[in-house]
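Remarks on the structure that follows.
Only one protein chain is missing; all other protein chains are in place.
Entry: chain A
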Amino acid sequence: MAGGSVSECKEYLFKVLVIGELGVGKTSIIKRYVHQLFSQHYRATIGVDFALKVINWDSKTLVRLQLWDIAGQERFGNMTRVYYKEAVGAFVVFDVTRGSTFEAVSKWKHDLDSKVKLANGNPIPSVLLANKCDQKKESSNNTALMDNFCKETGFLGWFETSAKDNINVDDAARFLVENILANDKGLPYEESNGDRIKLDKETVAAESKSGCC
C-alpha cells in the first residue's frame, strides 16, 4: 500500500474504515476530522464513499487518508466486500450515552477481523472511539476497564472523543496512522498489483501493457 515516491517525498494512501452502530457519530467524526465541521442535523450520508484527508505527516511523508463511512448497509451489518477490500486500518465507534452501542463493538470488531486482514495475515490495526464524551454523565473512571477491553478485543487503544467539541479526534487519527505506518514498513510491496487495470485509465493501462513507463 505504500505510495510511490514523488522526489524525496514518500506518499501513502491508506484506506481506513469507520464502523459502528447507527447514530454513534461516525459521519460526524469524519466531518469533524476532515472538514472541521459539526452539525446536529442527523442525516444519513448520501453519495459519498469516503472523505479524503491529506496529512503532511512529516517533511518526507505525505499521507492521504481515505475515511470510508458506511453507507446504507450499516443498519443490518451487511457490508459488501467492496467496503472492506484492502483497508489498512479501522475506527470502531460507539456512543457513550448508549450502552447498547458499546455492546455492539465486539460484534463489529469480530466482523472486521473476519473480513479483512493485512497481507501478512494479521488483523488490521483498529482503534476504539468512545464518542459523544461531551455528553458523558459524570467522569466515571473506567479507564482500566476500557484498557482491558481493548486488550481482549484486539484494539490498539481507545479514545474518548467528541465530534461536537472536537475532542481527541485528531489524536485518535494520529495514533492510528502511526500504527499503520509502522505496519507498512514491514510489509512487502505487492508487486502483482502493478498490472492491475482501473477502467478509467485506459491510456495508462495500455502504456503499461506495452511496457513503457
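Here, a contact is a pair of C-beta atoms (placed from the backbone, for glycine too) under 8 Å apart; a residue touches a chain by one contact, two chains touch by 3 or more; residues count from 1.
To be clear about the criterion, contacts and distances are computed from a predicted model.
*Asks:* Would you mind picking the UniProt name of the chain not drawn here, from "18S rRNA (Guanine-N(7))-methyltransferase RID2 isoform X1", "Uu.00g085810.m01.CDS01", "Rab proteins geranylgeranyltransferase component A 1" or "Cytoplasmic tRNA 2-thiolation protein 2"?
*Replies:* From the listed options "18S rRNA (Guanine-N(7))-methyltransferase RID2 isoform X1", "Uu.00g085810.m01.CDS01", "Rab proteins geranylgeranyltransferase component A 1" or "Cytoplasmic tRNA 2-thiolation protein 2", the omitted chain resolves to "Rab proteins geranylgeranyltransferase component A 1".
*Asks:* May I ask you to list the residues on chain A that touch the chain which is not drawn?
*Replies:* 1-4, 6, 9, 11, 13, 15, 21-22, 34-39, 41, 43-54, 56, 62, 64, 66, 68, 71-78, 80-83, 85-87, 100, 104, 107-108, 111, 117, 189-190, 192-209, 213
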